[in-house]
Structure formats: structure tokens, C-alpha cells
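One protein chain is absent from this view; the other protein chains keep their places.
Going by the order they are written in, the chains are A and B; count residues from 1 in each one.
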Amino acid sequence: MRVDGKGLIDRTKPVRFCFDGRDYAGYKGDTLASALLANDVRLVGRSFKYHRPRGVLTAGSEEPNALVEVVGPSNQTPNVRATVQEVFEGLVAQSQNRLGSLRFDLLAVNDYLSPFLSAGFYYKTFMWPRAFWEGLYEPLIRRAAGLGSLSGRHDEGVYEKAFAFCDVLVIGSGPAGLMAALTAGRAGADVILCEESHALGGRLLSDGGTIGGLPAGDWVAQVVAELEALPNVRIMVRTTVTGAYDHGTYGALERVGLHKPARPNLPRECFWRIVAKHAVLASGALERPVAFENNDRPGIMMASAVRTYLNRYGVVPGRRVTLFANTDQARGVARDLMAAGVTVAAIVDPRPDASSVEDCPVHVGAEVVGSRGRLGLSGIQVRKGSEIIEIETDCLAMSGGWNPTLHLTCHMNGRPRWSEELAAFVPMEGAVPGLVAVGAANGSFSTHGALVTGHAAALKAVEALGRKVSVAVPEAEDMPYRIKALWAVEGTGRAWLDFANDVTTKDVKLAAQEGFRSVEHMKRYTTQGMAPDQGKNSNVAALAVLADATGRGIPETGTTTFRPPYVPVSIAAMGAGGRAEGFAPQRFLTSDQASRDRGAPMIEAGLWYRPSYFPKPGETTWREACDREVRMVRETVGIADVSTLGKIDIQGRDAGRFLDFVYTNTFSTLPVGRVRYGLMLREDGHVLDDGTSARLGENHYLMTTTTAAAGLVMRHLDFVHQAFCADWQVRFISVTEAWAQFAVAGPKARELVLSFLETPVELPFMGVAPVRIGGVDGRLFRISFSGEEGYEIAVPTRYGEALFRDLVARAETMGGGPYGMEALNVLRIEKGFITHAEIHGRVTAHDIGMEKMVSAKKDCIGKAAATRPGMWGPEREQLVGLKTHAPISAGAHLFVPGTEVHRETDQGYVTSVCWSPTVGAWLGLAFLKDGRARHGEKIRLVDHLRGLDVICEVCDPVFHDPEGEKLRA
Amino acid sequence: MPDLIAKSALEGRSLALGGVTLAEVDPGPITSIALYPGGTKTAAKGLRTLGLAMPGPNSFIEKKGARIVWTGREQAFLIGVAPPAIEGAALTDQSDGWAVLALSGVAAVEVLARLVPVDLRLAACPVGTALRTQVNHMNAVILRTGDYGFEILVFRSMARTAWHEIENAMHMVQARAGTKI
């Protein structure tokens, strides 16, 4: 029910929304919870296990009951807390965790089965018979488990991530947070103030009172106006700091568009990474429920929430309210209600010495022991001594005291400390370096305490930053906090601790009885604290009940801890920027458009996009195109973009010496104008990479790496250089991106290349020369990855597209054309050239038959380890060729024909295969035990995954032109 | 054969959104200057002919259209002019290796706050700052060229991704306009 004249909602801005198919009206400034309560909707959900009717319990992000699904145009978000979700025009929400309607949930039958569904039920029941698990139990549990549901469609929503930096991060904007922000802000420090709600002020907006002679609301408005005017203060509302991480890093979730109708490009949420030199935790405290029989009915709420709904939203959740609380502070709830004209049926205070002077009946030394009302509270039973009093009431405001919101102080392994005086855990000092908890978050529950500690923490931070400021702390209420701990009222019925997961005091006692005496075990056994609220409402009380059940004190029983995130964070927000194209950069070749123009399907090679093949009219499969391209290279001429290969420019007097150190073979002796194939090892003796390096000048080399290992090799070279020879006269830099490079291969390659050169050059095999092409300075290499006479032409990248189009056009007039990755792969397998399919990190130079490339005359990285026993010899798997007439597969394993196929008899494995149009057979490269000695043998290739079982001939890996006559032509 | 036609990574594309402008710019020649051990003095002599010197870490120096940008230990990029003769250093042409994007406007810093894990606000990143860092997953060199202006160097092959990322961030910042960030 709405109360006239109360609340901070904007009554000039009505908002229509829909809940469970019915339209309702609220106001701008309402949460879904306040708007539903204003419309007297008390039943908003069903509990997880027993499907008990549930209403709104709190007014904050800790809400365990009022979890709803919000339905958007392209998404359905489950477990949205109605107490956080602001209403907006057109908001559509629905209740969850029900079968049928909310009022007649068919799964409510679970509630009648509750004697069988006690803690550990699943562990005990679904153990046997084992065969029932997959077919019966799992689907059954899956059907009933989980809260809420998704749309099943791709989420088209926009999510954002962002980075922020500050001197002082203030978390929370109640009296402590505002005072801290004001102090640090006035000192000129760079401040970020995060507030979870949409308005600053924290509990001052709910509790009222006076600060420095002003009504609290006016003081808040004054401070906020000043903060907003300070250029060094950034205010972030609707932003929950979710985690504290190493070295001043904090995670924060901002609800950017969740309170508005969806708009293109407007992020739903933003996940912030905030880096702060200092942080002030002013997150307040969470009021705790009291466990009594049937304390979970809609209409039973936290006392502070009732006050918030009244003062902030102008809503009372009932007509006859009762207060059940054990602190003086909570009395303010009853007084505010009466002042607003709401009937307070009674105040029930368990403290025998509490005051009984109020404008309503007060029962001191009394407890609420039960409630009634199936879908909403209609009455309670109060025990006072031996007497049971029945009270008609439709709203019970309960308070068992307060727990400091110290969650962030636990995120780096800090354990809270038990305070007997406050009957609560308080933060461990220094638990998160740079973060200081203040105000209620640190157990200072009065407004005065909040202002003073907020001010002091900010002052300390400001001084550490070398700044000075003088800010007076205003006068405010400083009521002592006098509490008699009350966790659970004695009784025999079910009394809830964890509302969301349906954990009762009985469950905790049962856990203790069955030997789960440690808090961690009890939690896992009962699932207490594992619901979306992560035990915010129940951890401490459950611990207290466990302590009682095991006859120990609370500190002896254990402590509570919390891990990030403080509130649920959607994966979409946490991974914002990493979806679709944001997942990884896409690297495009200069020939990209030209290849696509020719209909080439592009495939990903690392981050690069490369043409798979170039289809011709009439070709219906990739194999037809690939076979044609292979024949084209073998018979005429083919063009391929090889710019993806890593290129590293190496200069200096010690450049040759450096290459000698990183390659197994020698480069210092390479003549200028020549190219040499090089093999690079890791220090542990395995092959790191291979490629060619050219000597462009006396002190100038150009190294080529494989596409796959370009980054890896650069990192390796940096390490070797900086760690072992930083004083050498050598420097290097990647020029991969600076040059576009095209392979021209085939019997007509020379003719084609010569037609492009302004001045013809005759290059020997493995030669390099500067050339001029189309008015541009380029480089010509005579190297081959196909086994045919081959050249590579390099020009500055800006000319890449033009040169590729020209080369392809010219090749076509000669009967040639472009070839893609498929043909490139076939050509190199036919020639026995290795790629990272072969040098996959576990092979040695010996395994690939290149042990002779490890120079005996000099040291190099990996040389010592390569000589260790086990790194070479016949027991190792060695590179061989395979030849057969049936399809074979990479990944298949090799066995001696006639032997059994299992792990012990495994002889090796296949790394690359192709159909070779040149040889007219299926070819493979494989690693086979003592393979070089077994050429000519028959071997059995088995691939269980693809159902292959083929006999192959073991042969030399070079199938095409083994003497290399074509290369040197 | 006819002369080859040069093409930049993004063909000079530009985009204005919510007061922020993104444009591919032509930086002119880019030359990496990497000092050899002991090369400091001789290299300085060569650079003096342009009125420039090796910049300190995280900074760049600009003189008459020529920029020298710190890019690493004993390393800098000379941008905008052909390199003079420099002794004691390895010179490598990088002109074609990078795409350069200029981002300007009051909200440019907010756009980059979505992508760059470094504080780019003016107090922490004054004009003349050069940073080697990331734009989302891409390595980049970021220059603070004005109170409201940045130039961003990314690998040429990744130019389209960089454009896409920045454009996305521009859209989001524009959609949020009015929120204080």
C-alpha cells in the first residue's frame, strides 16, 4: 500500500510494468519490489527446495526470496532481485521456480514431503541403485534443480567492460562513505565513489535523523551537490564493488541499462576494473533474520526493509505491522510507521530489560514462536513466559541485529574476527592491503560512528597521498548498540535460516548430529549459503546454530568467509568485449579481398585468415580445387600469399654470432645474398621452430619463422638476447607486418618473376637480391616450400594487394593461378617439409632426421640437452613417410600388422596426411619407432575415432623429387 | 609493368560519433631506431640534425612534423620524416607495419577506457606521453597528442579489428551520454 507524503519516488512520473502477465503501476524511483508491495502483491516467488510461497524479505541486493526473471526483447535474465531491479515503462518480469502458477505451484508437494527431504537427502537417496542415476535420478534432479530459466536464444544485449583509476575508492555512500568521499574530495584526491543503489545516501535515505542540525536527507543532498561539483570526484551509482584483488584492483558491476527500456548500443551492464591506491569500505551492514517456526511467510520482512519501503518508497507492506527485534535501533521502524499513520499491532522484544514505553503494545522478554497464513502472513504467536499470545498482523518486521558487510575484506583470505560485544563478525584489520573498513561495515553502528570513522580513514589516505585537508565532522546520533544475540527461537517446527535454499535450523542440527561439525562441512551438507545470496542472510546464524548444536562457542566453531563476487555477476558482463570479433584480433592479408573476390573460403590460421582454395566453375568439392591447384604448381605456376610467416630483421656486428647461438647450424659463415634453412631448439633440446634466414648485408639478416611460432620465436629471441648477450652488438625487430610476401612456384615461376622485374636478376637456389617491381623497392628470394623451382617476392605491405592481383593475372595467362592452404599443405607433404604438425614441441632434431644440423663447432641453445640420453636413438619415434591407397588420417596410431591394437604395442602416430595427385596415392607424415631403419616395411594405421584400419608402406618422407633437381633447376 | 598502387590498411576511413572522431591517418615514414650498446652518443649526433633526441620512457618528442616516440629500452620510432644517417643504431623501416588511428574529442578518453588497461586521463597521461600497451587484445603504441586527442598505432593486419573495437566503444559511450563517467 502506498502512503501519502512519504518516499523519494517521483509521483509525477507513473510507470507501467507487467508481473506474471498482469499490468501494474509504479513510479519512477521504485524498485520492482517496492512497486509490487505498493500494489499489495506479497507472493513473488517459490523457494528452491520445498517450493514454499515467498515474499520480499529485504530491500537490497542481499534479497534471497524475491528472485524473478526479467524478460527483454532478446534475453531473459533469471534470478534478478526484485529489490534491485528498478521499474521502467514496459518492464516485463515473471516469477520463477514454479510448476504451474505461482499461487498453485505443483512442486509445492515437496513441502509435504519435507520430512524426507532433509539435509543430505540427495546424497543419501540417489546413491542406489547405481544404474538409476543416468536414466532416472539425473533428469529428475535437473528438472527440479536450478533457479530460473533462460530464453534459449542468443543474447543480443550489449555488455561493456572498462578500466578506471583513482587515489581513493569509496565503496558505499551512507554516512561513512559520504564523509570519506567528502574528506578525500576536498583534499583534492582523485576519488571514485561507488553506490550500489541508484541514489546516494545509503541508510540515511531510509532512517532519517539529523546531521549537523539538518534533516539527514538535506545533509545528503548538500554533500552530493558538493561532490558532484568537484572535478576530482567521480560518482558511480548503480555500481556494486564485487571483488577485491591484488595490488589495489577492484571489480565493480554497473547496471547501465537494466533500469531502462533496451536501446541500441546502450550496455546492459558494465564490468569495471578499478585500480585504487586506497580504498574505504563503507558498505554498511546487513540486518539478520531470526529463525522461528514458519518465519518464511510472505509478509515477514527485515525491519530495516520495512523502514526503507516506508521512507524511501512511500510503501507499507501491511496494514497491521508487528515488530520483532532485539535492539533499540529497530524501534525506530515502529515509530516511523506510527508517525505515518500505520497501525503497529505490537512490539515484541526478547530483551527482558528493554523499554516498554512506546505508542503501541510492547511485549518485552517475549519471542515470536510461530506464524500463520498460507500465501501471506495473517497472524503470529508470541511466547511471553509461559503465555502464548495470538496477534493479528499482516506484516512482521524482524531484526536479529546486524552483520557488518565485510565481504570484500575476505577476498584475499582475510578471516573476520568475532566481536562478543556486537554479537557479530567484524573485519580483520589490514586483510586487504590499502583497504580500511569504516562505519557499520566495521561495527560502528551509530551515525556519529560512521561519520567519524569515514572521515578518519579518508584523512589517513589523503595524508599518505601527501595532501592536507581540514573537514569538520558534523554532529549526529550516537546511540549505543545494545544487543542480546537471538539466532533462533526455541521450538519444534521448521525455522528457516537460508530462505533461498530452504535450510532450516533442523538441517544444521542434523548435520552436526551426523558428524559435519565443521562449518565448511555443514555448509556443503545442507547447502546453506550456496544460493544466489551466498549466505549473506544466513551464514552467521547458521554458524551460531551449529555452535549451539555442538556445544561450542562461535569463535571456536569457526568463522565465515566470502569469496568474490559480492553480488551475482553475469558472465556476459565479466566477459564483455571478448565475444564474437572481440574474442581475438583478426589478422587480414593484403590479398584478403582479392581472394574473397575469387570465391575462396577463408580459414583461420592462428589469428590470420587465409584462403583455403580458389574454386573454379564446375568444381563441387574442395578436393577438386585442391588437386587442380597442386597440378598447376607442379606443371605451370602458382601464386600464394605467404605474408603470415614471421619476419625478424636482425642487425649489428654480432648478428651472425647471435644467429649461431639461437640456431643449431651456422649463419655467421653465410655469404651476403644467400639464404639458409635453420633449425631452432628450445633449451630443453626439443625443436622450437624452423625457417630460412637470409643475409641481406654484412651485418644484416632477415629471419623467417613459421606462422604459428612467430610470437613465440620473438619472445625466445628477446629472452636469449636480454638474458645472455645484452652487451652484444645486435638488435632485432619484427617486420612481419611491414612486408607482403608472395610465393611464386612451378616450372614457369622463373619466367613469371622475370617478367615483373625492372632489371632482371639470375638468382641461384637459396639466393636473395634487392629488386625493383612496379616502381617499388622489393626483395626477391629463391626459396621453395613446394619442391618446385620457387621464388618469394616481398614488397612493402601497402603494395601487397596490387602485386598479388598482378601476379595472379599474369600467372593465369601462363596457365597458372593462385593456390590456397590446402594445396600448399599437399605440396609440402609431397616434399616431406615439416610444419608445426610435426614439430609439435615433443620432437628433437634427431627425431626429424636433422641431427646433422646441430653444429659440433659451436654452442647453441638446446645443444647440451639434445645430447642427453633418451633424446636420440632408435627407441625414439622418427619422422617417416607413409603411402597407401585408402584414406588415412592425422592422429591415427601405428601398429605392426598382426599385433594387437593397444597402448603397449603402439609404434607411433600420424601427423599430416593428404591425397597426392602427384604421386597418385594417400601420403602421410608420421613418427614411428626407429622409423628411419624401417623404410619399406608395412605398418597398420588405426584410427578408432574415424573407423580407419589401413595397411601403409613406410617410406622416406620426401615423396617428390627426392634429389631436389627441380629446386635447383 | 605499370606502377603498383599503394593502399593503406583502412583506405583513410573516418567516423564521427557523439563528438568523437576516429580516422585512419598517414603517419609518413616510420623508422625503428634501436641503439647498440655504447651507441647513445653517436646516435644522438645523428638525431640532432633533426633537432631531436632519443626520448625518455613513455614519451615522445615532436619537432617540425617529425616525431620520435619511445617504444622500448634504447629504442624509438622516428615518424614523419626519412631517417638521417645515424651511427650506433640499427635502423629498420616500419612504415608499412603499422596502421595509425587518430581518436579525438572530449569523450575520446572515455572511449579508450573501455579498451586500454592504463590510466589515460590527462593528469596521468599528459600530452607527449607514449605508451606501449594494449587495445583490448592487441598490442599498441598510444600517443597523447592533445588534451582531447590520441594516436594509436596497431599492427597493420589488425587494423580492422582495432577499428571495430574502437567504433564499438564509441557507440557505447555515445549511448551512455549524459551519464557521468
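In the analysis below, a contact is a pair of C-beta atoms (placed from the backbone, for glycine too) under 8 Å apart; a residue touches a chain by one contact, two chains touch by 3 or more.
Everything below uses one rule, namely that contacts and distances are computed from a predicted model.
Protein name for the hidden chain, per its UniProt entry and selected from "Sarcosine oxidase subunit delta", "Succinate dehydrogenase flavoprotein subunit", "(2Fe-2S)-binding protein" or "ABC transporter permease subunit": "Sarcosine oxidase subunit delta".
In the entire assembly, the chain absent from the figure touches the shown chains A, B.
Among B:G28, B:G72 or B:G128, only B:G72 touches the chain that is left out of the view.
Checked against the full complex, the one of B:S8, B:T21 or B:N58 touching the unshown chain is B:N58. Checked against the full complex, the candidates A:S149, A:T249 or A:T813 give a single residue touching the omitted chain, namely A:T249. Of B:V118, B:M158 or B:V173, it is B:V118 that touches the chain left out of the display. Think of the hidden chain as still there; on chain B it touches residues 57-58, 71-73, 117-118, 131-134, 139. Although one chain is not displayed, chain A still touches it through residues 163, 245-249, 273, 275, 412, 433, 683-684, 714-715, 718-719, 721-724, 726, 859, 864-865, 867-868.
In this section, only the chains that are shown with their structure count from here on.
Computed centre separation for the pair chain A/chain B is 30 angstrom, with centres defined by C-alpha atoms. Those residues of chain B that touch chain A in the complex are listed here as 1-8, 32, 34-37, 75, 89-98, 113-119, 121, 123-124, 136-138, 155-158, 160-162, 164-165, 168, 171-172, 174-176, 179-181. Within the complex formed with chain B, the chain A residues making contact are 158, 160-165, 190, 228, 234-236, 256, 263-267, 273, 275, 577, 581-582, 584-590, 607-608, 649, 651-653, 726-739, 755-756, 773-776, 795-803, 806.
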